[in-house]
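In what follows, a single structure is set out as structure tokens and then discussed.
Entry: chain A
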Amino acid sequence: MRVRNFAAALLVALVLISCGGAKQADVIKVGWFGALTGDQAVWGNNEYNTVKMLFEEINAAGGVKVGDKTYTLEAVGYDNKGDAQEAVNVVRRLTSQDKVVAILGPNASGNAIPIAPILEGAKVPDIATVATNPKVTVLDGKVKPYNFRVCFIDPYQGAVAAGFAYDVLKARKAAILYDVSDDYSQGLRQFFVENFKKYGGEIVADESFKSGDVDFRPQLSKIKAQNPDIIFMPYFFKEVALSANQARELGMTQVLMGGDGWPSDQLISMGAAAVEGSYFVNHLDYDDPDVADYKARYFKKYGIQTELNGYLVHDAVLMLVDALKRAGEPTGEAIAKALETTNIKGITGTIKISAQTHNPEGKDAAIIKIVGGKYVFQQKYAAK
Partner candidate 1 sequence: MSSYIEGIIMLSGINLIAVLGLSLLTGFAGLFSFGHAGFMAIGAYSAAICTTILKLPFAVGIAAGGATAAGASWLIGRATLKLKGDYFCIATLGFGEAIRLILDNFQGLGGARGWPGIPPSTTIWNILILDVIGVALLANLVRSRHGRNMIAVREEELAAQVAGIDVFKYKMLALVVSAAYAGVAGSLLAHYMTFIQPKMFSMVKSTELTIIVIFGGLGSISGSVLGAVVLTFLPELLRAVDKWRLVVYGLAVIGIMIGRPRGLMGGFELTPASLRRHFADRKEAKAAKAAQVAEDAELGKDGL
Partner candidate 2 sequence: MSDILQVRGLTKRFGGLAAVSEVDFSVREGGIAGLIGPNGAGKTTIFNLITGVYKVTAGAVTFEGKDITDTEPYKIADIGITRTFQNIRLFKNLTVFDNVLTACHASAGYGLFDSLVRTPRFRREEKVLRDKSIELLSILGLADRKDAIANGLPYGLQRRLEITRALALDPRLLLLDEPAAGMNPDETEQLMRLIADIRDRFKLSVLVIEHHMDLVMRLCEHIVVLNFGQKLADGTPDAIRGDKCVIEAYLGGGDE
């Protein structure tokens, strides 16, 4: 099934459905979980709000037609505080108590991995949002039947960052600073190193810190002595801002580069001049018209800006609705099967799920540059 511009298609479809049978009362329950409290609460709330908003819009337009019946969607969301143990609890609750047919989220790989056996037992598919560790969907060469994701994976992101740094920025000597106690950071670091070396570049410094650290000058001073062309910083915006400031304080002028942990208003306000001219790999181009439409709807409803996670969960909802329509019946098994042949256009790009990996294949990454305190889209970049 080919859907061209999803926003338009969805609208047409929904209008048609709503004209068809307006007084159906059948409900499909869809689970969501993520961190609503704790230090990742910003992202969790953003995702959950987006899911609720989209479901409202879909229901207002008449619901989703599965097989011969039309259903409305209901979101059942739980907070797992970003904790792996809680993730298992919550998924058990969603599958056995709430009887959801599919689950959206979580954003952290460490929370998405341990839920796999429970999903398999309950036969309920999950679409992870920003869980980029390859092991979320594939383990020991075998694809997990009920785990899917909407984002690209660490090896891809690492390859894009390395490729862009080498090809476009013409960097030959790269230094890395990463968070050794963070899974996401370790993953990106590993694949950046592998790819950058493959291109022929040299890693002149490979330094780390630990979550909670605030002073990076010892590592940065060491990096400075190696005089790299760029510094790759695969971690989240708080530490990015701190380390960027400290690097500039030490008189370092190198171009900084990062991944999808960067985008945030706080990076600009706190990093200010220090992050000016830096590049990062992102899932989407903020100026894309489709993106802008969702952004505006979200802002209108909640009065705050959406974060990166919102875009991805938006596309996860699209994936799910598309799969529901093709599934023929609203059961986890049927939905999982339909998800394997997903091929839609979302706001973060074309999502074509591979049945072998359950990852969206060939999703272009967007390279963003910080110019004048704004995120400026540079180009789409696909790793070779």
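Candidates were picked such that all candidates are chains of the complex that A comes from, given by their letters.
Throughout what follows, contacts are C-beta pairs under 8 Å (C-beta built on N, C-alpha and C of every residue); 3 or more make two chains touch, one makes a residue touch a chain; residues count from 1.
Remember, predicted model here, so these are calculated numbers, not experimental data.
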Note to self: Which numbered candidate touches chain A here in the complex: 1 or 2?
What the structure shows: 1
Next item on the list: Within their complex, state which residues of chain A touch candidate 1.
Entry: 36-37, 78-79, 81, 83-85, 88-89, 92-93, 95-97, 109-110, 113-114, 116-118, 121-122, 133, 135, 139-140, 179-183, 185-187, 210
